[in-house]
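Complex shown without one protein chain; remaining protein chains in place.
After this line comes subunit A, so read on.
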Amino acid sequence: MAGKTLYDKLWDMHEVKRRDDGSSLIYIDRQILHEVTSPQAFEGLRLAGRKPWRIDANIATPDHNVPTTKAERQGGLEAIVDEVSRLQVKTLDENCDDFGILEFKMNDTRQGIVHVVGPEQGATLPGMTVVCGDSHTSTHGAFGALAHGIGTSEVEHVLATQCLVAKKMKNLKVAVEGTLGKGVTAKDIVLAIIGKIGTAGGNGHALEFAGSAIRDLSMEGRMTLCNMAIEAGARVGVVAVDEKTIAYVQGRPFAPQGADWDKAVAQWQGLVSDDDAHFDKVVELKAEDIKPQVSWGTSPEMVLAVDQNVPDPAAEKDAVKRGSIERALKYMGLAANQPITSIKLDRVFIGSCTNSRIEDLRAAAEVAKGRKVAATVKQALVVPGSGLVKAQAEQEGLDKIFTEAGFEWREPGCSMCLAMNPDRLENGEHCASTSNRNFEGRQGAGGRTHLVSPAMAAAAAVAGHFVDVREMLN
């Protein structure tokens, strides 16, 4: 019999029961809650007179709606200008207080984007099942955890039963072998993968990122990869556990200690796919072939290397694809065959659960250091993923580098990633963004998002248009 994939192992470790209709009850070890998708779930619990199954499995923090300017943050909850945002944040506070769920409230230094906070606190551990009412929960798979996003009804379901009803997915392996060039990052790898397999390429599959280039990545890089598994159509992304995983987890507030730690490490070391495991689909990429990537269109698969030209619909034979290229060019205000480097930027956003960790900020600061944001760029934002990332960056002096270069240094939150708070694009503006979705209107109605790595975003801010960051690194 063939061996098991990492996903198979995680599934087997958590299957409570297989039902007659082929679905399974899967036990959930950790639920992370935020203010937008949880209120109705809590209310549902109350209306049904139910109690959470296991309080200590939950952790919460507000992120989507919180303002990121110091002025608005300093006044606390009451100072949030947008009434609906304020109510959502307040409701999360009240629900967590009522049910006794640990919450990092808005101005707690541990507050931040759910997918940054979980791993940072050791609330995400290898071998866990992790869910959150947010599709980018795939991020946590970087730790060899089975993690995916769920809807509000399911948030309530997990609160009440500690289980989810799920069907097992197929296994997809994306192997990236070789060594990345300087200035090429995890973001470029994942964008290149999505460019290759498409946004539906991972549908129905759990996606394992494997190969030497993945093993060489830091945990931050692996989180960036898994974060965007969902953009490749895979609800779940995973990376095998290795020494780096264990080293990252050790000593975090909610990580096991003492005898438990040794026992845990022994278990976690087995969280790798067996050599003879069966994958339903395998895709291979060479790390050396990957250049810094820039998305030009309105879907993450519309992505190219920085030295390429925007596609020409006339060259596309498939009528459906031609139509989508035409529509995307029109929305993005780009001409066929236009070089990527000729795209001018109005705003730059460095942040989001994809790229707001310390390593991301360091990479951007390395480029920004001693340079200035171009005069034609209206706004360049740096929004750390959590209060702790912010503190660490300030300790390293990164905030100074950014502000001296003309970037705004903000308080942690989702910010311009989805523009639920006041940070947003105006109609027609182009933005170099380190986030994960370039859908129409995602960063504000009519806004034009280009997905890039933090280093590429910083380089674009300085140049005022896209440039190959490798030319700016010595």
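Convention: a residue touches a chain if its C-beta (ideal position, glycine included) is under 8 Å from a C-beta of that chain, and two chains touch if they have at least 3 such contacts; residues count from 1.
Everything below uses one rule, namely that contacts and distances are computed from a predicted model.
Q: UniProt protein name for the omitted subunit, picking from "3-isopropylmalate dehydratase small subunit", "Acyl-CoA dehydrogenase family protein", "NADH-quinone oxidoreductase subunit A" or "ABC transporter permease"?
A: Its record in UniProt gives the absent chain the protein name "3-isopropylmalate dehydratase small subunit".
Q: In the whole complex, not just what's shown, which of A:111, A:162 or A:324 touches the removed chain?
A: Of the listed residues, the one touching the omitted chain is A:162.
Q: Where the complex has a chain not shown, which of A:56, A:98, A:426 or A:471 is the residue touching it?
A: Result: among the candidates, A:56 touches the missing chain.
Q: Write down which of A:66, A:123 or A:382 is the residue touching the left-out chain.
A: Considering all chains, including the one not shown, the answer is A:123.
Q: Spell out the interface residues on subunit A facing the chain that's missing from view.
A: 14, 16-17, 25, 27, 29, 39-40, 43-44, 47-48, 50, 53-59, 84, 87-88, 91, 102, 123, 125, 127-128, 152-153, 156-157, 160-163, 165, 254-256, 260-261, 263-264, 267
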